[in-house]
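Removed from the display is one protein chain of the complex; every other protein chain stays in position.
Chain IDs A and B follow the sequence of writing; residue 1 opens each chain.
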Amino acid sequence: MIEYILNIAIISVYPFLFIGIINKIKAFWGGREGASVFQPLYDFIKLLKKGEVISSTTSFIFNITPSLNLAAVLFAGLFVPLINQKAIISFEGDFILFAYILALSRFFSIISAMDTGSSFEGMGASREVSFSTLVEPAFFITIASIAALSGVNSFQNLSLILQNTGETGYLIIILSIVVIFMMILVEGCRVPVDDPNTHLELTMVHEVMILDNSGPDLALINYANSLKMILFSSLIANLMIPAGATLLNASICFTGIVLFLAILIGTIESGTARYRMTRLFEFIFLMSSVSLLILALTMIAIYESPVGVIK
Amino acid sequence: MTDIILILPVIFSIILFLMKSRTLNNLLVILYSVIFLLAAIFLYFNPNSSGSVFNNYFKVDSLNILFLLILAVVFAGVALYNHSFVKSLNLVVSQHKKYSIGIILFIFSMTGAILSNHLGLSWVFIEATTLASAYLIYLPNTKQSLEAVWKYVFICSIGISLAFVGIILLLIASEQVNSLFFDELYINAGKIIPFWLKLSFIFILTGFGTKVGLAPVHSWLPDAHSEAPSPVSALLSATLLNSAFLVLLRYYKLMDLSGLSGFANTLLTIMGIMSISITAIFVFNSNNYKRMLAYSSIENMGIAAIGITLGPVGIYAAMLQLFAHSLIKSSFFLTAGNILTLFETKKINKISGLLKKDRLTGWLWIACFVGISGLPPSPLFLSKFLLLKELFSNNQIVFASVFLLLLLIILFGIGRSVITMTFSEAEEANRQTESGYLYKFMYIPQAVFLTGAAIVGIYTPSFIYNLLNNAVIGCQ
Partner (left out) sequence: MIDTLILLFGLTGLLMSIKSRIKTIINILSLQGVILFLIILFSHKASLSLSYLFLIFETLIIKALFIPSLLNKILLKNSVDRETEPYIPNFYSLVISSFILFSGITISNYYAPFSVNMTPLFFGVSFSAILTSLFFITTKKKLLTHVIGFAMLENGIFLFSLAIADEMPLIVNLGVLLDVFIAVFILGLLIGKINTVFHDTSSCTLCNLKDCGCDD
């Protein structure tokens, strides 16, 4: 019971805090005081109270996309284990549904961007599409490998991997954490994939797709974006927290890991520039290369100890 | 006796390094070649006296005495030619010194590779040949020779590294045996794991095949052999390819004893026929006669590679092929050196009327062509004939026809260039230029080699027949 309350709290509050901490860290590295940590929450409430301006060249897709986006991300969040490694719904193969629900939300945001008829948004949409195409094999190979190692083909028992394998298990977990972290950068549209602070439309990728959204729609889109980042972070946290931890310990570790990831993302944003396009594609494909490596290691681990592991 | 052959060059090169005398340079090279020839003949008649300080690492057996004798004879002829050739090069004393040291060390490393009984030691010596001959190729000091030497060192070093991977794989394959001496490997051939041995053979064939000049790893050969000075080209083509081939031959015997000869035969045949095809394509339109000769070396090595896959008769044919090719190709390259001195150009279309310019060189050039193309009385005719006989008796009719067709194309390609160069009318421009002077010693080695080859081709003396036969037996 208490876990469900905690999970709802996480889904509601953490996304705002995540973005807030990232901005605060960027301000710290920039030598500034920076906005308050709760600023994204204040922005959200402000946007909810505003009216909307909708372009007359758009169709119904532009209207429904932000809500659909949020609904898809919330639905996908049902499968991800948050605190205490228990997802709200879990069954075999749920990570495939997770990936494709997110793909559905991305599809709709892309066609809504193209719906506006602006060429900038079309350009952003095509860039976004190429990034997610390259990320998809990385995601599937990584998650499938670690899911296969955990014994059940789902997100459920991620923390049980270490019980089934030897030293190779540690290597697999570390590499998976690196890959999922890079996925956070891609899905959440952070540097070095996409700079959220740039105001030049030619250099934007995700920001330019939401140029025409305003009011509550914009609030929902921002919230959905940061919720995606929290979901991936909780995957990392569940890989790291051992299985038998108590609820108090697990929640403290979870919060700590999410906080650490936010600080890390903020530091990377302060220290790096966005990569140029060709280098960016190589960077994103590097994720797939590392995930191929994870697959090879998984096959080695399965080959060595076939007991208790699904082949 | 093997000690003498091995330690003497080191002593000579140290002496040459410390002294600075032109006569000493020439003297020591010729002295080395004479002693080498005498020692090789002595070793042929007394093979058991080859116990040496280095124990088991160097040994003379029936297989490598053939290669040692070939090296000795070719080196003797080349040393004589070299004596007169350096006069036309106009070298400074220090360059001449380095050149002579280079030649001595080059021959030393080839001797080590031939005599060695340990796979790792052969590998070291083959690597040393690359390094020793690199300076020799760069001697003309032109842009083209720099490019040639770069390609040579780089490609051969990559090849040698791949051969090293092959040796490591062999050690993995032969875990219980744990030694790289050839005779110990042969005795324990049954205990070697076939999977690793096959993988190891692929790497060793690619690696040592680079030094032999088999396609597709032959790309250094035309550049290196054409840009080097002529005596060095002769040595490279006639003796270096043989030394690397010997290592391949010993490894092939290991594959045969382990029962994997089918796999080895397939690979060798593929590389052999590819070599001959490459030659047929490139020799047709070549404008540089030394490059043409280099491609012909690739072809002959390909024929030898096909030969050793065909059983005892094939191995005999391959040995005869290598023997004759060394003699004839070295005379070919030395005569090419004469032409270079006379006309000062390497381009075929700028040379005409060779016969009118210098009668003896022209006839030598034609005689070499007759030898290399396998027209009787050349012994290459015998070897190719035996090879074809084996192919037909194995019912490989299509392969034999392709083989014959490619040889025909090569014959036409080389013949066209040679005959155009020799029998055409001399052009006006050529008559006026001043040509280099050709000393007596620049004709004698070629004449001796060609006569010897012709004699072997018509009537094989019994000692040569025994020599080749024992080599074949040593390879079984």
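Criterion: a contact is a pair of C-beta atoms (placed from the backbone, for glycine too) under 8 Å apart; a residue touches a chain by one contact, two chains touch by 3 or more.
Small disclaimer: the values here were computed from a predicted structure and weren't measured.
Participant: Of B:89, B:193, B:360 or B:426, which sits in contact with the chain we cannot see?
Facilitator: Here the residue in touch with the unshown chain is B:193.
Participant: Which of B:39, B:60 or B:167 touches the chain that is not shown?
Facilitator: B:167
Participant: Give the residue, chosen from B:144, B:266 or B:393, that touches the chain omitted from the document.
Facilitator: B:144
Participant: Per the definition of touch given earlier, which of B:36, B:85, B:123 or B:443 contacts the omitted chain?
Facilitator: Residue touching the chain left out of view: B:123.
Participant: With the missing chain put back, which residues of chain B would touch it? List them for me.
Facilitator: Within chain B, the residues touching the omitted chain are 120, 123-124, 127, 131, 134, 143-144, 146-151, 153-154, 157-158, 160-161, 164-165, 167-168, 171-172, 175, 178, 193, 195, 222-223, 226-227, 282, 285-287, 291, 347, 349.
Participant: Tell me which stretches of chain A touch the chain missing from the display.
Facilitator: Interface residues of chain A facing the absent chain: 167-168, 171, 175, 278-279, 281-283, 285-286, 288-290, 292-293, 295-297, 299-300, 303.
By definition in this document, only the chains that are shown with their structure count from here on.
Participant: Express in whole angstrom the distance between the two chain centres, defined as the mean CA positions of chain A and chain B.
Facilitator: Once rounded, the distance between the two centres reads 65 Å.
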